[in-house]
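Take a look at the structure set out below.
Here the complex is missing one protein chain, while the rest keep their positions.
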Amino acid sequence: MANSKAATGEAGAHGAGETRRDFLMLATGAVGAIGVGAVIWPLIDSMNPAADVLALASIEVDLAPVQVGQRITVKWRGKPVFIDHRTPQQIEESRKTPMSELKDPATDEQRAKKPEWLIMVGVCTHLGCIPLGQKQGDPRGPYGGWFCPCHGSVYDTAGRIRQGPAPRNLVLPDYAFLDNNRVKIG
Amino acid sequence: MNGTSAQDRIVKWIDQRLPVFTFMEHELREYPTPKNLSYWWNFGSLAGFVLVVMIVTGVVLAMQYTPHVDYAFSSVERIMRDVNYGWLLRYIHMNGGTMFFAVVYIHIFRGLYYGSYKPPREVLWWLGLIIFLLMMATAFMGYVLPWGQMSFWGATVITNLFSAIPWVGDNIVTWLWGGFSVDNPTLNRFFSLHYLLPFVIVGVVVLHLVALHAVRSNNPLGIEMKGPQDSIPFHPYYTVKDYFGLGVFMIVFALFVFFAPNFFGEPDNYIQANPLVTPPHIVPEWYFLPFYAILRATPDIVIPFTNVILIEAKLAGVIAMFGSIVLLFFLPWLDTSPVRSARFRPVYKYFFWLFLVDAVVLGWVGGNPPEGMFIVIGRIATAYYFLHLLILMPLIGRFERPRPLPQSISEPVLKGGGRAAASASAKPMEKA
Partner (left out) sequence: MRRSLFAVAVAAALSVAVAGPALAEEQGQGSPATHETSLASQKWSFSGLFGTFDQAQLKRGFEVYNNVCSACHSLKLVAYRNLSAVGLSDDEIKAIAAAKEVPGEPDDEGNPTTRKALPSDHFVPPFANDNAARAANNGALPPDLSLIIKARAGGPDYVYGILTGYGDPPAGFKMQEGLNYNAAFPGHQIAMPKPLNDDQVQYSDGTKATLDQEARDVVSFLNWAAEPELEARKRMGVKVMLFLILLTAMLYAIKRKVWADVH
């Protein structure tokens, strides 16, 4: 629509009246285009996450009830997050692993900000199943970490991929400790 | 400038395979339009614009709305509070509905004044009436969706009307409701149809424009274009005039959206629907008020001097209400005048204004409870409405002496040099 306004101004550049008309057309077309852009933005932005969705974009988890050796699952942005209160043996084992054995190399320090708390998104990096290992009696795989039943991916005690088709380690979300007993995820 | 620039070649390539550019050139740029159209002719394009606004905002709102009785009201409030610009989209859609009817009513009354329904424009007029009926259905169902008190009770009252149909009435109502009262099945199907009908309206609008182009626009003088001296190309003259009119319209629209967004609404609709509590006054939106008045105006139709009821008040009201619109389909034949434009019809002109006043009075009556003087005035105004269409229009056309028509559209321009001069010298003929 703005085009036709500018287009009609193209008829002849001779005469002061005509060029004034051209300018007016062009200027109005520009102002109109700004208006159209200003109208389009709310339509697009309304499809972005709304305030109530954003409010759930981060969660605070109370870690006090989680015993050493216990694993809990919390929901964050619609996905499960594994929180593992690791034993010193698990931390030790993880630290001793040579990088050459890892498909997706990462040190234990890189995997956990505080070594006793391992926090990862519980979604297998292969095709998205939820690995087993959170509940008592779940198979944990040969490394004592997690085992994905869908296609056999095996994760170690730092959530790193060791066997199976998954290409990457379990994803680490953004998180920060608010104090010794509380962590904010996201 | 080179004859075949890249742009020209692309245009030609597309046009050979799908003649959009030829079409636009013919129907928009070259299309001969009377040179004397007044601003009353802006309202058709305004209606088209509002239709687009309603569809765009509606589709985006539908992404966030939940059509279930337990969630509808709060999903609308979520749109107002949490969705980015949700309040803006909702208020535009809400006030757009009002603007749509305001613009269309002016467009219709323009047609009534200038005889735009007369031959050869009968089908154009009918298509317009069909659009109007579709608009009313769409608006009625749309108002139910927020599931406020007025949404629910307005739906209950109006759907209950169909029970007035003899023998099958109750079955029809149960079928409409999908249950034994307005409830979740009703809400769900209203949402589906409210999404669908605007696209049906778009289809009928296309037909409306095709019909228009077949017979060309009417004009304030009501006489046909006789040649190129009477016409100007639609583009750029009327495109530019329509844009300006659009600017003025958007100022009014924005005033309501931003500074008085609930002016046309009912406070009761901000209360969640409660089937166990009836609001003290059930009123539809303002654009339905005249029809609401006609609906409530009819008494029981009895055989004179007996107690035998021929037609119950409820059924009579339904017949009168639908009849008031159906009658308009026959307007090209009810109006017997050989002259189109009221500018040259000194008697009809006054009855036109009376008719407009009657419509406003009906609207006022519809907004008030059916008690006391409102009943009397409502009946008189309803009777006058039908009197105007059934009796007055045929008679006035037959017995009125119209003013002499100008020879052609450009004739007053050639003679006196411009509208201003013409209106100064030929006062009774030219002034609206």
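Going by the order they are written in, the chains are A and B; count residues from 1 in each one.
As a working rule, contacts are C-beta pairs under 8 Å (C-beta built on N, C-alpha and C of every residue); 3 or more make two chains touch, one makes a residue touch a chain.
For clarity, every value in this text was computed on a predicted model and none was experimentally measured.
In the complete assembly, the contact with the undisplayed chain comes from B:G247, out of B:P119, B:G179, B:G227 or B:G247. Touching the missing chain, out of A:I40, A:L56, A:L127 or A:A176, is residue A:L56. The hidden chain makes contact, of the residues B:Y237, B:F351, B:W364 or B:F386, with B:Y237.
Interface note: of B:F21, B:W40, B:F351 or B:F386, the residue touching the hidden chain in the full complex is B:W40. For the options B:P119, B:P267 or B:P346, the residue in contact with the chain missing from this view is B:P267. Contact residues of chain B toward the unshown chain are 35, 38-40, 74, 77, 80-81, 87-88, 91, 220, 232, 236-237, 240-241, 243-244, 246-248, 250-252, 254-263, 267-268, 270-271, 418-420, 423, 431-432. Not every partner is drawn; the one left out touches chain A at residues 5, 21, 24-25, 27-28, 31-32, 34-35, 38, 51-52, 55-56, 60.
One rule holds for everything that comes next: only the chains that are shown with their structure count from here on.
Those residues of chain B that touch chain A in the complex are listed here as 56-57, 60, 63-64, 78, 81-86, 88-89, 235-236, 239-240, 243.
Residues 4-5, 8, 42-43, 45-48, 50-53 of chain A are the ones that touch chain B when the two sit in their complex.
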